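The other protein chains are all here in position, but one chain of the complex has been omitted.
Labels run A and B following the written order; every chain starts at residue 1.
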Amino acid sequence: MGFEFHTTSLQAAVNWARKWSLFQYPFVTACCGMEFMSVAASKYDIARFGAEFPRFSPRQADLLIIVGTITERQGPALRRIYDQMCEPKWVVAFGVCASTGGFYQNYGTMPGADQVVPVDVYIPGCPPRPEQVLDGLMLLQDRIQKGEGHSQITIAAERGYDVPIAAIRPKELKGP
Amino acid sequence: MSDSNDHDSHLVPPTRRVVLGFKDAEDLDVPDLPTEPLPLNMGPSHPAMHGTVRMVLEVEGEKISTADIQIGYLHRCFEKESEAATYTQIFPYTDRLNYISPMLNNIGYAMAVEKLLGISDELPERVKYIRVIVGELARISDHLTCLGASAMELGAFTVFLYALKAREWLFELLEEICGARLTVSYMRIGGVAADMTEEWGAQLLAVLPRVREVMSDISKLLDRNRIFRDRMDGIGIITKEDALAYGITGPVGRSTGLAYDVRKDHPYLVYDRFDFDVPVGSVGDNFDRYAVRVEEILQSMRIIEQAVPTIPAGRFMHPDPRVTLPPKSETYNSIEAMIAHFKLIMDGIHVPPGEIYSFTEAGNGELGFYIVADGTGRPWKCRVRPPCFPATAVLGKVLPGLFIADVVPTFGMINMIGGECDR
Partner (left out) sequence: MAQIVLDRLTAQFSGGEIIEVGSSRGNEWARIKREAWVTVCKFLRDDPATKMDMFIDLTAVDRMGLRTFPEDAPRFDVVLHLYSVGHKHRVRLYCGVPEEDPSVDTLVSVWEGVNWFEREAYDLYGVRFKGHPDLRRILMYPEFVGHPLRKDYPKEKRQPLVRRQAGTRE
């Protein structure tokens, strides 16, 4: 991406606060959940990023971490949880199954969680090593700081900030 | 099942029953208010990190009157994928069945195919010892994860951190022997993927006393903890008759009093050479399941401590060229070995037609593999008999009569792993 809409230093400060206090909703389904537990435990401490306390209600969370395989049956539940979160919200696809379906190509598995929710950061791995997860988390923090998360761009577009044409949803493009 | 109206009558003073509004408190003047049952949906995404399951409960007040357990939210089509994959390509799929003890699934599947091939008696001794050692490591990490996650759901976050600290040590050991922490795919048909070294054995023996210390810390925190006991004692009782009718084995089955452990009753690999006990419960409640798992961790450590010093030297793969890949030095230098390598990878190991049901003791109980082979390199059917599937089914019978809050420890101690239950 690489665009930046007009950020005031207030906006930068707000983004700084947001990235260091992520309230995560761990949507744990499968084996990646075990590595998620490892990341949250004492050795690969996610608490040093301020993101340690899982909020098990989507109303109180701003980071949806999709951990593990999403099946077709799970799709409506995932979409509903995403819709219930308040903006700004970010989505991280943890593991290859959540990113692209992994090595499951069958009638039951959805080929990636981005079939139902827009994903900001994809963390590959089966399961990803905890260091990889923390790397993905730091990438997400960069995105949050620059205001490049999907939900942040949507808010910026709605508020009339100057965003590049490519960042706007197609149906919003006006013109001849 | 259990008459939950007075499951805690010996602990709770009568005034509490007044607050909860039980109708059988005779000395009360409670007005007969109109009530109706409330349908309550728990899941499919809920804090119990044990897999996705949806429980549609009908509650009256806090008491559950019916429970409909709906699984299938992690159905990743293991059987359909197995029908399209060669026998060796199925190993990663078996890893992700019971994903907290993947080695045990690998071992179960490898043994099933080896029985079909008829080579299970000819396996090198070293292979059998390595399988026992890493299998018991996987069992320890399975029970640690179950205890840690369940304790966290009850509020004991420290126990979770302790258990995961111990599990990290085991993961590091597994990573050293096969390259992956969790989804190992370490077994092959006819042996293991890489050999075990002396240093690894020594490191393993050095880690075990530290794990014992962690277990003793956890026991000190939980065994006589008033809150823990109140929430686990007498809750979620499964009877021995139900365990038989449903086919519940493993720690859950043994907690009911059913003394059945595949390692003792039908010894496989080299389990009959080691001296270990199998804990059997008596009441069948949540605390029994917890106690059986704690004791099983200690017994698994006993097995490892006997196995590592006595492991014989030898090959780590069966030498049959129809089953084992040729060594790389030959593959790159002789045409026969290269073609053998090519055929084994592309076509798969040709298993003669037939059927087998092979069973081992996995983390949750008797893990069965029913394989139908048709003579090609891909199975016709590869069914997994999941040990936690009947344990989850019996919840539909156990939950009615309990409170909503009792669902959390009961479900946690059943240890339903989504990958195994839904396959």
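Rule of thumb we're sticking to: contacts are C-beta pairs under 8 Å (C-beta built on N, C-alpha and C of every residue); 3 or more make two chains touch, one makes a residue touch a chain.
Just so we're clear, the structure is a prediction, and the values are computed from it rather than from any experiment.
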{"item": "Shown chains touched by the chain that is not drawn here", "value": "A, B"}
{"item": "Residue among B:V252, B:I356 or B:V398 that touches the chain left out of view", "value": "B:I356"}
{"item": "From B:E79, B:D195 or B:D233, residue that would touch the chain that is not displayed", "value": "B:E79"}
{"item": "Candidate in contact with the missing chain, chosen from B:G43, B:G368 or B:G419", "value": "B:G368"}
{"item": "Absent chain, residues of chain B that touch it", "value": "70-72, 75, 77, 79-81, 83-84, 115-116, 118, 242, 244-248, 258, 260, 265-266, 353-357, 366, 368, 370, 372, 374-375, 380-381, 383, 385, 389-390, 392-394, 422-423"}
{"item": "Chain A residues that touch the omitted chain in the full complex", "value": "72-73, 75-76, 79, 105-108, 110, 114-118, 150-151, 153-154, 169-171"}
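As a working rule, only the chains that are shown with their structure count from here on.
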{"item": "Euclidean distance of C-alpha centroids - chain A vs chain B, Å", "value": "31"}
{"item": "Touch list for chain B against partner chain A, complex", "value": "44-47, 49, 51-52, 72-77, 80-81, 92, 95-96, 99-100, 145, 148-149, 160-161, 164-165, 167-168, 171, 181-183, 418-419"}
{"item": "Chain A - residues contacting chain B, complex", "value": "26-31, 33-35, 37-38, 41-43, 54, 56, 68-69, 71, 73-74, 77-78, 81, 103-104, 106-109, 126-127, 129"}
